[in-house]
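Just one protein chain is left out here, and the rest sit where they should.
Labels run A and B following the written order; every chain starts at residue 1.
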Amino acid sequence: MSVLPYLVAGWIFLIGCYGLATSRNLIHAVGCLAVCQASTYVLLLAVGYRDGGTAPVFSDLKPGTRPVVDPVVQALTLTDVVVGATVTALLLALVVQVGKRHGTVDPDELSELRG
Amino acid sequence: MRPVADVLIVLALALVAASSTAAVLARDPVRQSTVLALLGLSLALLFAVLQAPDVALSQLAVGSALTPLMLLLSVRKVRRKGKEGGSHRNAGNRTGSTDQEGRR
Partner (left out) sequence: MSRRARLWVLAVGGLGLAVLLFAASLELPGFGGDWHPYGVRAVEAALARHTSNVVAAVNFDQRAFDTLGEESILFCAALGTVVLLRQTSDEHRVRPEPARVAPPVRRYALVALPVTLLIGLYIVAHGQLSPGGGFQGGVVVATALHLLYIAVDYRALERIRPIGLYAMADAAGEAAYLLLGAAGLIAGTAYLANVLPYGTFNTLASGGTVPLLNAAVGVEVASGVVVLLASFLDQAVEIVDADDPDSSGRNSDQDNSGRPRAPDNSDQPPAPDTSGRTPTPHNPPEEKPT
């Protein structure tokens, strides 16, 4: 149990990389990159988890009565989720442009075009 | 209480691993965006059981609505363009999902 979440994070990263490398469609590749991003969230939150801990929100919790999970990694993940989505948008905009200019979004065909 | 929490975490981890694998293996981007929405939901579930409600909220909004929506819109734009261009190799992808396109 104590390493399972880390292994899951590694698995998500590796499967995302596999999808990125074998993708035949750039839009699909961007989706795979989103999967890769998800692995970092899982890893960070797994590092910050604490057995029996509760959320680090003290609006309805008296400080010191219960252990809380690590808020620092949560803050890192939280901003990354939203910022990652906008970066995905930027990549998709690039893909749309590629599709407009070359009429295809298959990376193999694109490299043929260049050569 | 602790064993219950552990079981929930293991279940959520399994769900995340399965849906991320499915998201990569779904080669058609339209189907992939649906699976990515599912992945967003299961990630939100995992974050909720990992006691990170802030992140779960943000993942719920982004992963299950925003990212799939943008993927679908790009697919629509690129395919419309592709149809005009006539035949090229990933046509098999397109015809596979005409029913989904019709629904959209």
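Methods note: a residue touches a chain if its C-beta (ideal position, glycine included) is under 8 Å from a C-beta of that chain, and two chains touch if they have at least 3 such contacts.
Predicted model, so just to flag it, every value in this text is computed and none were measured.
The chain we do not see here touches A, B in the full complex. Contact residues of chain B toward the unshown chain are 34, 37, 40-41, 53-54, 56-58, 60-62, 64-66, 68-70, 72-74, 76-77, 80-81, 83-84, 86-87, 91-92, 94-95, 98, 100-104. Panel shows chain A; residues 1-7, 10, 13-14, 17-18, 21-22, 46-51, 55-59, 63, 67-75, 78-83, 85-87, 89-90, 92-94, 96-97, 108 of it touch the chain omitted from the view.
Definition applied: only the chains that are shown with their structure count from here on.
Note: centroid distance chain A to chain B, computed from Cα atoms, is 12 Å.
Of all the residues in chain B, the ones that touch chain A in their complex are 1-2, 5-6, 9-10, 13, 16-17, 20-21, 23-25, 27-29, 32-33, 36, 39, 43, 46-47, 50-55, 58-59, 62-63, 66-67, 70-71, 74-75, 77-78, 81-82, 85, 88-90, 93. The touching residues of chain A, counted against chain B in their complex, run 1, 4-5, 8, 11-12, 15-16, 18-19, 23-25, 27-28, 30-32, 34-35, 38-39, 41-42, 45-46, 48-49, 51-57, 68-69, 74-75, 77-78, 81-82, 84-85, 88-89, 92, 95-96, 99-100, 103-106, 109.
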